[in-house]
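Got a structure here, written out as structure tokens. Questions coming.
Of the protein chains in this complex, one is absent; all others appear in place.
Naming follows writing order (A and B), and every chain is counted from residue 1.
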Amino acid sequence: MMTSTSLVYLIALPLAGSAILLLAGRRSDKWGHLLATALSASSFFVGLYQLSLMVGRTNSDRPVTQKLFEWISVGTFKIDASLMLDQLSICFVLLITGVGTLIHIYSISYMSHDPDRRRFFAFLNLFIAAMLLLVLGDSYLNLYVGWEGVGLASYLLIGFWNQKPAYATASKKAFVMNRIGDMGLSFAIMIAFATMGTVSFSGVKEAAGHTSTAALTGIGIMLLVAATGKSAQFPLQAWLGDAMAGPTPVSALIHAATMVTAGVYLITRSNFIFDAAPTAQLLVVIVGAITLMFGALIGTAKDDIKKALAASTMSQIGYMILGAGLGPVGYAFAIMHLLTHGFFKAGMFLGAGSVMHGMNDEVNMRKYGALRKFMPITFATFGLGYLAILGVPPFAGFYSKDMIIETAFNSGGAKGIILGCVTLLGAGITAFYMTRVMILTFTGKSRWDEEAHPHESPWLMWLPMAILAIGSVTSGYLLSHGDTLVNWLSPLFVNHGERAELLSPVVVSGLALAMVAIGVAIAFVKYSRNEVAAVAPTDVSIFTTIARQDLLQDRFNEAVFMQPGQALTAVLVKTDEAVIDGAVRGVGRIALGSGSALRGIQTGFVRSYAALILIGAVALIAAIWVVTQ
Amino acid sequence: MNAANYLYLSALLFTIGAVGVVVRRNAIVVFMCIELMLNAANLSFVTFSRINGDLNGQVIAFFTMVVAACEVVVGLAIIVTIYRSRRSASIDDASLLKR
Partner (left out) sequence: MNWLTLLMVLPLIGSVALAVLPKENEKLVKQVALASTLVVMGATIAMAVGFQRDNIELQFVEKYAWIPSFGINYALGVDGLALVLILMSTILAPVVVLAGWNESQGGRWSVKTFYILILVLETMMIGVFAATDVFLFYVIFEAMLIPVYFLIGGYGSGERSAAAVKFLIYSLFGGLMMLASIIALYVMSGAQGGHTFDLAALSQLQMSSMTQNLLFLGFFIAFAIKAPLWPLHTWLPDAAESATPGTSVLLLGVLDKVGTFGMIRYCLTLFPDASKTFTPVILVLAVISIIYGAILAIGQRDLKRLIAFTSISHFGFITLGIFAMTSQGYSGAALYMFNHGFSTAALFLVGGWMISRRGSSTISDFGGLQRITPVMAWMFFLAGMSSLALPGMSSFVSEFLVLVGTFTRYPVHAVIATFGIVLAALYILIPVQKALHGPTTPGNENLSDLNLREKIAIAPVMAIIIVLGFYPAPLLNVINPAATHVIAQLGFSDPAPTSGGK
């Protein structure tokens, strides 16, 4: 593999920015945000430079590596700190630094009134660095460092306003649930090392050919656990909704475009494991399918614009995971959907931020309405993102999502039909809840609070939104025209050849569009023709109630894990006091008790001591006499 | 004369001394009884020295005498001090250690 000397700058630049801003403290308040943005942008340009180099080489020469130093080396466990950039990671590098830089720019204005803006930018830069490490690491352990690094950045950013107890709790929840996923990654690394003796991607890929299916399945399932944690997939999905506590640019960057897609990256990167472990692969598909419905259903009931978008993110990542679980044909489509989703979802989140910016940080959509006139640019960019997520041709989602639906149908047998129907149904529900968001926010009558004075955001904010909107329109076409992305990524995946087509692309697109049309129509009937109540109605069906409570995910976690855990903790604390320390104190008490019992002999009368000595001596002599006789 | 007789005498003296220590209350008498026990032991040592025909027992006897002399000095001093502070030479009155 070719080596490069400039990969490290991708990470080093934003990392340096983060360190400078954090160490310089308030002294950098004036220029910190500019430095952070500049460093993120320069990392993007390094990425572009790498891309240009890569395009100029032949397929097999494209991956490059850079060894930095020997990190851990004990016995046969040898891990170098080294980076690898290949066709897959360059997609992520550009997405992370590109969208990241746009969001830096957006945040300059969005966070301008926050006294801690500098700290915010330090965390953003830290995130960019960690996320780049995640996609550039050349072994599972290097990836793990980035994996937990983004978890840390996410924790810090969700809890950016941690003076509010609910936000602090949300950040803690995210970290802990992510750690459960991280545990899965640890297990995967341990199994890989124990069975293959290596944890580098290239080493594992090579060894996967002669490793037992059981071990590969184990690794695969554990990687899936890791992916569910980071990507908010079922059953570790509950943190994502609460994570919306963070400032909106964070939701756009971390909890929509980049970090939450790390699970998709992990599964795609580990394609050699999943291809050889059908059970694990099936589980991936199941998780993706469940989550895609789960998120979509939650999305229909949320009144908080950010939480509705978060539910949508969860659902869309479900599509990607499902795509990645469909094997060699699905990986590229999963990545394509990931990239287009990065554009339109980040754009919509920024749009939501722009709306909040104009509405005194109100997030309840029932208190919006008729904002189209007051925020035309936001409406336009959000609307383009909306069309993209719906999959209306020729917007981005049309290309990427339809590919996944098509692949699902063509994956064969009953599985194919079930998956195809789920993805189709998901598309319909997506159309319903996104239309609901559009209608509630931008059309109809105003339901604002008295003090709301909606206004369009400054150019620093709408410019990134506009650029992302352009991406939402064009990226799908650009990536799929002539199978650009599929061909670009194909050297990484084992190609099993074409499978039989159950449905032709045209039929799939037609079905999908029909579903979308139905979803949009229902939403129109329900929300556009009727008056929307400013307060959420309570006399709703049991299904709506459950959906509003995120399908009871928190209640389930509380009842099954938290409360028993707290009870166990309380019991153990008491047990430790009473039983273990009690036993120790018991030994002490026995000593004390026997002492005070024997104290009776100590009368203080010298003569009784003397008598005892005498008796003792006589007894001793008698004993010796008896024994020696 | 049979050397064993000296041993019997020694045992008798020791017993008298031991009983005296246990039953008498006056510190001076107890003290003298202790001396009696020491000297009973001395008598045994000397007797064994005689029986075994070497000087070890006699040396120990001298040693004991020296120790006994020291003990008398310290012991009497303590008794006198106690008597001064308590106006009593009864050892049962000095039972402060039980607390």
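We take it that a contact is a pair of C-beta atoms (placed from the backbone, for glycine too) under 8 Å apart; a residue touches a chain by one contact, two chains touch by 3 or more.
These numbers come from a predicted model, not from an experiment.
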{"item": "Visible chains that the absent chain touches, using the contact criterion stated earlier", "value": "A"}
{"item": "From A:61, A:449, A:483 or A:581, residue that would touch the chain that is not displayed", "value": "A:581"}
{"item": "Touch criterion as defined above, residue of A:38, A:51 or A:190 at the omitted chain", "value": "A:190"}
{"item": "Of A:5, A:52 or A:163, the one touching the omitted chain in the full complex", "value": "A:163"}
{"item": "From A:2, A:55 or A:570, residue that would touch the chain that is not displayed", "value": "A:570"}
{"item": "Touch list for subunit A against the chain that is not drawn", "value": "69-77, 81, 141, 144-145, 147-149, 152, 159, 162-165, 168-169, 172, 175-176, 179-180, 182-183, 186-187, 189-191, 193-198, 203, 206-207, 210-212, 215, 568-570, 572-573, 576, 580-581, 584, 588"}
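What we mean here is this: only the chains that are shown with their structure count from here on.
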{"item": "Interchain centroid distance [CA atoms averaged], subunit A/subunit B, Å", "value": "91"}
{"item": "Complex contact set, residues of subunit B against subunit A", "value": "18, 21-25, 30, 91-92, 94-99"}
{"item": "In the complex, subunit A residues that touch subunit B", "value": "602-607, 610-611, 614"}
